[in-house]
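Every protein chain except one is present and positioned as in the full complex.
And then subunit A:
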Amino acid sequence: MNFDWNYALDILPLLLDGLLTALIATVVGYVAALVLGLVFALARRSSKRWICLPVGFFVEFIRGTPLLIQLFFLFFVLPQLGLALSPLAAGIVGLGLHYATYTSEVYRAGIEGVPPGQWDAAVALHLPRRRVWTSVILPQAVPRSIPALTNYSIALFKDVPQLVAITVAEPFTVGRAIIAETFRPFEPITMAGLLYLAVALVLSYLGRIVERRYKGMATA
C-alpha cells in the first residue's frame, strides 16, 4: 500500500484544525488541573472535617475511575441533569478534573517535603495562616513539584484522543469523518498518529529542560 501524498496534502488542513482543538483541550485542561489540584491538596489538609473528608472522597473517586467513564458522564448524563456542555467543554472539564487528582498528589508530596522546622518558624514569627502558605510553604513546595507536574502535561496530552468518545473534533475524530467520506483510512489515521507523536516529542523535550532547571531546586 502506498502513501498518497496528494490525498494527504488535501486532508492536512482539516487534521491541523483537529490538532489545534487537541492543543486547546490540553492547555486549558492542564491549567485547570494545575489550579484545581492545588485547591484539592489544600482542601485535603484543612483541619475542618466537612472540607477535607468530602474533598478526599471526591478525589479518590475520580482517581479511581477511568477517564472515559467520566467523559461519558459529563457529556451524556450531565445534560439530563440540566447541565449541557459542548463536546470540547466537557472534554476540558473531564481532563482538568481527572488530572487535578494526580497533580494534587504531586502538590501534597511537595508540601510534605517542606521541613517541619519551616512551620515551627512560621509559628514562632506569628505569621497568619494564609501568609504561611503564600510566603513560606508554597514558594518552597511548588518549585519542587514542577518536574512531576510537567510530566503530567505529557500524560494529559496523550489522553486527548479519548475525547473521540464524546465527539470532540481532535485529529482522530476528524480522521474518522474523512474516512466516512473517502473510505481511505491509511493516510488520515497515520497522519493523526504522527501529529500526536510530534507534539508529544516536543512536550517531552520541554519537560526535560524544565526538569533540569528545577532539579537543583528540589534539593536546595
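List of remarks:
By definition in this document, contacts are C-beta pairs under 8 Å (C-beta built on N, C-alpha and C of every residue); 3 or more make two chains touch, one makes a residue touch a chain; residues count from 1.
Here is the rule we go by: contacts and distances are computed from a predicted model.
When the listed names "Fe-S cluster assembly ATPase SufC", "Carbon monoxide dehydrogenase", "Exporter of polyketide antibiotics" or "L-cystine ABC transporter ATP-binding protein YecC" are checked against UniProt, the chain not shown comes out as "L-cystine ABC transporter ATP-binding protein YecC". Contact with the chain not shown here comes from a single listed residue; of A:136, A:165, A:179 or A:210, that residue is A:136. Touch with the chain that is not drawn comes from one residue among A:9, A:125 or A:202, which is A:125. In the full complex, subunit A touches the omitted chain through residues 115, 117-118, 120-121, 123-128, 131, 135-136, 139-140, 220.
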